[in-house]
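Of the protein chains in this complex, one is absent; all others appear in place.
Right after this comes chain A.
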């Protein structure tokens, strides 16, 4: 995902001139982003972008605004996240992998993963979640299963899922089974993939 992809996918929005002006505005005067950012949904719409699966128009436009800043991306992203409504927070989370900030955005992922807002949890588990440590990442995947977030939103799921995650998923599956409840199909499938070919392990009580 690059800024050019976002820009191309946003061609059909209702008020493209506003976005062009806003992008130029933040490039020239970075502090202006605090004024543009909350208005994006009203100006660019909130519909799914047909050419960019998983992104809505407001998310993509906000990510572009952040990417268009000349400097201080990490500080601006954090401030916009901290003062943002749920849609603004979600857009900041999705923008993180586009920004030249290294791992500076990780505290924002931690904040999002502490919430029970499934939209924030999902947005925190995109490509930028590569910066999460293994323990945090496993807990986040398990939280997806718990809160009904489809595992398809988790970037690099199979590459990163490990034996420890399999143990955790098996534990949840056992609890669900004891309670007469089902595991989501995608979690069962992941557990099957993780344990295929290995010995069934014994879980401690």
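Rule of thumb we're sticking to: a contact is a pair of C-beta atoms (placed from the backbone, for glycine too) under 8 Å apart; a residue touches a chain by one contact, two chains touch by 3 or more; residues count from 1.
By definition in this document, contacts and distances are computed from a predicted model.
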item	value
Chain not displayed: protein name in its UniProt record ("Arginine ABC transporter permease protein ArtM", "glycine dehydrogenase (aminomethyl-transferring)", "Hydrolase TatD" or "Energy-coupling factor transport system ATP-binding protein")	"Hydrolase TatD"
Touching the absent chain when the full complex is considered, from A:48, A:75 or A:117	A:117
Residue in contact with the excluded chain [from A:8, A:39, A:130 or A:152]	A:39
Given A:87, A:104, A:142 or A:172, the one touching the chain that is not displayed	A:87
Contacts of chain A with the absent chain, listed as residue ranges	14-15, 34-35, 38-39, 41-43, 45-46, 83, 85-87, 89, 115-119
